[in-house]
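Mind looking over this structure? Questions follow.
Every protein chain but one is kept in place in this view of the complex.
First chain written, first letter: the chains are A and B, and each begins at residue 1.
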Amino acid sequence: MDWINAATQGILLGGLYALFAVGLSLVFGTMRLVNLAHGDLTILPAYVALMLVNAFQFNPFYSIPITMAIMFVVGYLLQSGLLNFVVGKGDVAGVIVTFGLSMVIQNGLLLAFTANSQGLDAGRVENLSIKINDRLAVGWLPLIIFLMAVVVITVLQVYMGRTKMGRAFRAVSDDTEAARLMGINTKHIWAMAMGVALLIGAIGGVMMGIRTTFDPLLGNQRLIFAFEAVIIGGMGSAWGTLLGGIILGLSQTLGAQAFGSAWSILVGHLVFVIVLTFRPQGLMAKTVTA
Amino acid sequence: MSLLEIENASVYYDDFQALYDLNIKVEEGEIFACIGANGAGKSTMLKTVAGLLVPRRGRILFDGRPIDHMPTHKRVEIGISSVPEGRRVFPSLTVQENLIIGAYRNRKGPWTPETIYELFPLLQPLKKRQASGLSGGEQQALAIGRALMANPRLILMDEVSLGLAPVVIKRIYDAFPTLISNGCTILVVEQDVQHVLTVAGHVACFLEGRIALQGRPDELTNEQITAAYFGV
Partner (left out) sequence: MKTAATMSPADGKRYNVWVASRTNLIILGFGVCVLVVLALFPLFAGIPWTRRLVDFFTLLALASFWNLMLGYAGLISVGQQGYIGIGSYTLWLFADVLHINPFIGVIFAAIGGAVIALPAAKLVFKLKGGYLAIGTWVIAEILRLIVANIKRTGGGSGITIQAATKLGTDVRVPGSYWWGLASAVIAIGFSYFLLRSRTGLGLKAIRDNDLAAESSGVNLWRMKLYTYVIAGAGCAMVGAIVAIHLLRVQPAAAFSVNWTGYLIFITVIGGIGTLEGPIIGTLIYFILREMTSKYGEWYFIVLGLLAIIVTIWSPSGLYGLVVQKWNFFLFPLQRKVKIRAAATEPQAVAAESGGTTV
């Protein structure tokens, strides 16, 4: 029955949303900055991949590691060159500067690439699927994306829990001033956090570019989906973000199944509203107080 | 040459002047106590030494070297460590992790998690517990241990006795000689005069951003100290 297919699609879509959401959540956790340009910064890597593919004529999948590295550097420079000036200066400054940044990125992309939809052609794999039974087939690409999300979050959790840098991230998230007093260079940590966030976003951005089309104005919607995944799942929890993504994805695909594709995004929004109304802290919220 | 020298330092919070032409010399190996009422400027002075504030006028010299514009994290590297007001241990990190992060700058020295647990045995069974689940006294011990993990030459303590039971305070002050014998100098700020004067080799009494009285505790009378504390 199509419902099972829809549900499977929804869960897999959740993986993609999680890849976008994890970065947003990481940046907020580390420096209390809500980056309104986050969505656009996941569209940018798709264009970077496009340029790489055009330059080197290889399969877009090969561009992923390169794009990840480039976006890490972009994130580090963006944070240390611009956004570090805004951290700790209040929410208003953060919103305005990142909104302005969003305008600059979107319109910069429009200038460079026009508003036309673009795609990354990866060949046959885009349409390959695994047939589970007569009624259910799972696309390879969505499955890979979901698995990537699981891998990324696992690696992130291990990194946060076991490494020196990860401990520093957590310390900075807990108490920035105390972290500074311990000898942690908070500006560097913030820049690393943004770098990691964009690196993760690049994975999703390029994969999404392979799976479907992209254009410069898609960033706004991506930001909203990432945000909804974070809120539904609960702040401060990376696995929560995956759960939030899955619930959002399910809402959208099941909503499309029930009411038609024009309503899919709206159903997602409504589920978000319901979660925010009845459980504003999210489903897997982690609160730690000293 | 003194280990720490504050030379004519004036520190402001925006337009509000908190410290007026402050002069302090802290010698290596001593326990230097700063006392005074709330808002007298003691914590401001510590924050300036730690690097969270920059003096608008004057200098801070560490081992003869001016550090007033050195960022905080670099100061830890050269041997200045802090036990901040209110403990401020990292709540989501375990006791062990809090200690390890104290050693972020990898300074060599006698302090390791093992020696910290020897100094504060109460922390040993709490090794894997999240710091948010500790009592006030346990957090204070942890905060001190965390600062020691930086193997500092100068350790800045801001009101370590605040909110703690007398028996706990005594235990903390009893640890001071061990710190000194292992190469630390302690600059401690306290509102509670009674305990700190029993260990301090030198005391400075703050009043409204200035030092009203300075000297060795055994050379100063109670009346002098009270007068300087309250500004009568």
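Definition applied: a residue touches a chain if its C-beta (ideal position, glycine included) is under 8 Å from a C-beta of that chain, and two chains touch if they have at least 3 such contacts.
Quick caveat, the model's predicted, so the values are computed rather than measured.
J.: Using the contact definition given at the top, list the shown chains touched by the missing chain.
T.: Taken over the complete structure, the missing chain's partners among displayed chains are A.
J.: Which residue, A:7, A:66, A:136 or A:265, contacts the hidden chain when the whole complex is considered?
T.: Result: among the candidates, A:265 touches the missing chain.
J.: So which of A:231, A:246 or A:284 would be touching the chain we can't see?
T.: A:231
J.: Which listed residue (A:7, A:66, A:110 or A:125) would be found touching the missing chain in the intact complex?
T.: For the chain that is not drawn, the touching residue is A:110.
J.: Which residue among A:51, A:69 or A:82 touches the omitted chain?
T.: Counting the whole complex, the residue in contact with the absent chain is A:82.
J.: In the full complex, which bits of chain A touch the chain not displayed? Write them out.
T.: Residues of chain A in contact with the hidden chain: 28, 32-34, 36, 82, 85-86, 89, 91-104, 106-108, 110-111, 220, 223-224, 227-228, 231, 262-263, 265-266, 269-270, 272-273, 276-277, 280.
By definition in this document, only the chains that are shown with their structure count from here on.
J.: Just how far, in Å, is the C-alpha centre of chain B from the one of chain A?
T.: Roughly 43 Å separates the two chain centres.
J.: Please name which positions on chain A make contact with chain B in the complex.
T.: Residue list for chain A touching chain B: 164, 167-168, 170-171, 173-175, 177-186, 288-290.
J.: Spell out the residues on chain B that touch chain A in their complex, using ranges where they run on.
T.: 50-52, 71-73, 76-77, 81-82, 84, 87-93, 97, 100-102, 104-105, 130-132, 139, 146, 150
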